[in-house]
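Reviewing the structure listed below.
All protein chains but one are shown in place.
Then we have chain A:
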Amino acid sequence: MTTRTSLAGGERHRFEDLKALLAAASPRRSGDELAGIAAASDARRVAARMALAELPLDAFLNEALIPYEQDEVTRLIIDRHDATAFAPIRHLTVGGLRDRLLAHETDAAFLAALAPGLTPEMVAAVSKLMRNQDLIAVARKCRVVTAFRNTIGLEGRLASRLQPNHPTDDPQGIAAAMLDGLLLGSGDAVIGINPATDNIANGIALTEMLERLRLRHDMPVQGCVLTHVTNAIAMIERGAPVDLVFQSVAGTEGANAGFGVNLALLREAHEAALSLKRGTVGDNVMYFETGQGAALSAEAHHGVDQQTVEARAYAVAREFRPLLVNTVVGFIGPEYLYDGKQIIRAGLEDHFCGKLLGLPMGVDVCHTNHAEADQDDMDTLMTLLGVAGVNFLIAVPGADDIMLNYQSLSFHDILALRGLLGLRPAPEFEAWLERMEMLDPQGRMRALDPGTARLARLVEAG
């Protein structure tokens, strides 16, 4: 480990190793304070950024934050690193990379070619030198397109996950929330249910219900029951119509063990999902969720700051060519992201880091009741993410998830953001909305009563 120092404001600051430097350079964040690794003063924070700006990028290839021998995520990152893709920026410092990313000549094609040459640590490091506007500007240039039964991530499009959760998994209750979301134009990213009862039998029942509803209305959407990968594998073995396989993932081997997964298990799940060949316009079959703080709460962060560990989770995700990845940015609570300011910053960082690493990045713009945040903060973050070109956002009826007890976006918010920024749903889904006579002549969602909408039979399906 190499000690680094920075002379700033007449004071010499010493940073013991690379992870200490990264932690000190991070914006103030309750999770890093809880872990005892945050900069002790604002001046030290900026001094760390000054030192980080001078750091050559190849330092990240020579100095692992978490030892190669101890952690399979580190091994994945190092073994998969593409030296040819890295070549155009190999000579740069972290500060130089920031400028290169922002340069006018850096376009979507350059960034897509660069992605395999970037490690999560490089991306996390450069994000710490970028203001919110920089994170938005660069993410907006990235384009990551994925497909299953529809196409997500195209320019000028914003998809949404329809999350129709119910505290007891009541099929009528879930169907009612689905109808609500579809009538408001949500569901193109996925119709994804977090089951209240997390077992195989219930997972199959919910998967079959989604399949019946999809077939009845010939919807170009994909369904997902967000159960553990081992359950999903068992469901596939028993012949359940599984579209997407879901898993929460984190940035260290230890934190993934806390989720009950490792890379071999994810590979097995990926192959099982691919074997069904259920996609019609693409074969991206995985759905991952992440979120800053997961590794710290599992006591498996190795002293690495929570944003850098989060970026490492994206290395896990990109190994499996997912259809969807989203950070659940405000869910974990104020001990990790204290207030609206911290949540907004983290959401922009996660989106930027995921996109730069080549992921089809979405965000669950959300908060809990014990965080210092409200729907005004959610409005701000969703608007910034819309400008940044986020692939999809999560929405629930009236922004109130009655099963997981937190606040996300509402279906109305998705409509408002599409209207505000001139964004449209995924093309196949938009065509279906048109066929169902749910769009007005301007392409906006009509206000439809379930008594008159053709879709109302959704609920009778049960």
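We adopt the following convention: a contact is a pair of C-beta atoms (placed from the backbone, for glycine too) under 8 Å apart; a residue touches a chain by one contact, two chains touch by 3 or more; residues count from 1.
Throughout what follows, contacts and distances are computed from a predicted model.
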Omitted chain (choose from "RsbT co-antagonist protein RsbRA", "(2Fe-2S)-binding protein", "Methanol/ethanol family PQQ-dependent dehydrogenase" or "Ethanolamine ammonia-lyase small subunit") - UniProt protein name: "Ethanolamine ammonia-lyase small subunit"
Touch with the omitted chain, as defined above, among A:10, A:239, A:422 or A:451: A:451
Selected from A:106, A:262 or A:368 as touching the chain missing from the view: A:368
Among A:41, A:70, A:133 or A:172, residue touching the chain not depicted: A:172
In chain A, positions touching the absent partner: 30, 33-34, 164-167, 170, 172-177, 179-180, 297, 333-335, 338, 368-370, 374-375, 396-400, 402, 405, 407, 410, 412, 415-416, 418-419, 444-445, 447, 449-452, 456, 459
